[in-house]
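Omission of a single protein chain aside, the complex is shown with its protein chains in their original locations.
Order as written gives the chain letters A and B; numbering starts at 1 within each chain.
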Amino acid sequence: MTTEEVPLAPPEEQFVTAQQQRHAATFGMWIFLATEVLFFGGLLVVYSAYRIWYPNDFAIGSRHLDIVLGTLNTAILLTSSFLMAGAITAARLLDRRTTCLLLFLTAGCGAAFLTVKGYEWHTAISNGFWPASGTQPHGVDLFYSLYFVMTGLHGLHLLIGISLLVATSIRFLRGVSFSPNQNQITLLGLYWHFVDIVWIFLFPLLYFIGRSS
Amino acid sequence: MKAALKPHLLPFLALLTFLALTVGGAYLPLGPANLFLALTIGSSKTLVIALFFMELKKADTLLRIAAFVGVVWLMIFLMLALTDYFTRFPGSLL
Partner (left out) sequence: MITSAPPSPRERLQPSYLSDGTTLGSWLFTRDHKRIALLYLFSITTFFLVGGTAAILMRLELLSPTPYLVTSETYNRLFTLHGVIMVWFFLIPAIPNVFGNFLLPLMIGARDLAFPRLNLASWYIFMAGAALVLYSILEGGADTGWTFYTPYSSTYSNGYVVAMASGIFIAGFSTIITGLNFIVTIHTMRAPGLRWFRLPLFVWSLYSTSIIMVLATPVLAITLLLICLERLGGIPIFNPNFGGDPLLFQHLFWFYSHPAVYIMILPGMGVVSEIVTCFSRRRIFGYTFVAYSSLAIAFLGFLVWGHHMFVSGQSIYSGMIFSLLSFLVSIPSAVKVFNWTATFYQGRIRFDTPLLYILGFIGLFTIGGLTGLVLASLALDIHLHDTYFVIAHFHYIMVGGMVMAYFAALHFWWPKITGKIYPEWPARIAAVTIFIGFNLTFFPQFLLGYMGMPRRYPYYPPEFHFLNVCSTCGAAVLGLGYLLPALYLTYSLFFGPKASDNPWRATGLEWQTTSPPPTRNFLEIPVVTREAYDYDYIDSPLLADKEAHDD
């Protein structure tokens, strides 16, 4: 496959060139990602405040999380980002089959992550760590409140990403033209990579409190 | 398939290496520096993804500013809010 210059589709009426439109769309997506940083950031502030107040309880709570599953999940998401980057490259090479395959595999990684996460949740709840049960010291309850809210919100974003990946892949398999839509895959990629980055920070913050002592 | 994935292999391997460092580093007895180490490695992973997978390396200044402005604002929020939590504790008068 060659990387020839693909003629871009004519821009929408408010833009002068297609290049301007793509630049605007990419810029818009980065601004959206900035809003997401602050959305998750609010949770980070709550986490930081309570970790300062309850360091020992947070360590207790963290030690009950499964490192093996957490590491596995992180590896899955890192792989998914690798595959997503590949999908974008494949789209630029106009390789429709590879693009759709990689999009599906990325979504598959996401689904695998959610499955593992679901199992972890189940384990935590059945071991009595659901925060409202009130069976734990205060700080542990707050830790698990944050655990469920942070991973839950992250999982929701992942689910949205998976749906978009599958939908996009199916659209392309049905023969929708590639060239005006190459930017769509790039934008989707930006979103997906961002969701990966959120997990990259959640992982040590949730799983590795006080493990060295 | 190979053509699509090959350009991204090196960053991916770097990410996996960083992951191993995260897990290993957590067991080193560094006290409070553990958190600092974990966040530094996390930031390195983020930089790899942002620069290579999200193509910030090739992007213009405008996109780069948009990419980092959220983080900068979050840092401002954290620093100012945590002044309260470092100087006041549950049950204390202050």
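Keep this in mind: contacts are C-beta pairs under 8 Å (C-beta built on N, C-alpha and C of every residue); 3 or more make two chains touch, one makes a residue touch a chain.
The structure displayed is predicted, hence computed values, not measured ones.
> Hey, which of A:Leu43, A:Leu93 or A:Val116 is the one touching the hidden chain?
A:Leu43
> Have a look at A:Thr71, A:Thr123 or A:Ser145 and name the one touching the chain we're not showing.
If we include the chain that is not displayed, A:Ser145 is the one touching it.
> Taking the full complex into account, what residues of subunit A touch the chain not shown?
12-16, 20, 23-24, 27-28, 31-32, 34-36, 38-43, 45-46, 49-50, 53-54, 131-132, 134, 138-139, 141-142, 145-146, 148-149
> Which residue numbers on subunit B touch the omitted chain?
The list for subunit B reads 62, 69-70, 73, 76-77, 80-81, 83-84, 87-88, 90, 94.
Just so it is clear, only the chains that are shown with their structure count from here on.
> Go ahead and note the Å separation of the Cα centroids belonging to subunit A and subunit B.
The mean C-alpha positions of subunit A and subunit B differ by 14 Å.
> Quick check: in the complex, which residue numbers of subunit A touch subunit B?
For subunit A paired with subunit B, touching residues are 1, 26-27, 30-31, 33-38, 41, 44-45, 48-49, 52-53, 67, 71, 74-75, 78-79, 81-87, 89-90, 93, 95, 98-99, 101-102, 186, 189-190, 193-194, 196-197, 200-201, 203-205, 207-208, 211-213.
> What residues on subunit B touch subunit A, complex-wise?
Per the touch definition, subunit B meets subunit A at residues 1, 3-5, 7-9, 11-12, 15-16, 19, 22-23, 26-31, 34-35, 38-39, 41-42, 45-46, 49-50, 52-55, 59, 62-63, 66-67, 69-71, 73-74, 77-78, 81-82, 84-86, 89-90.
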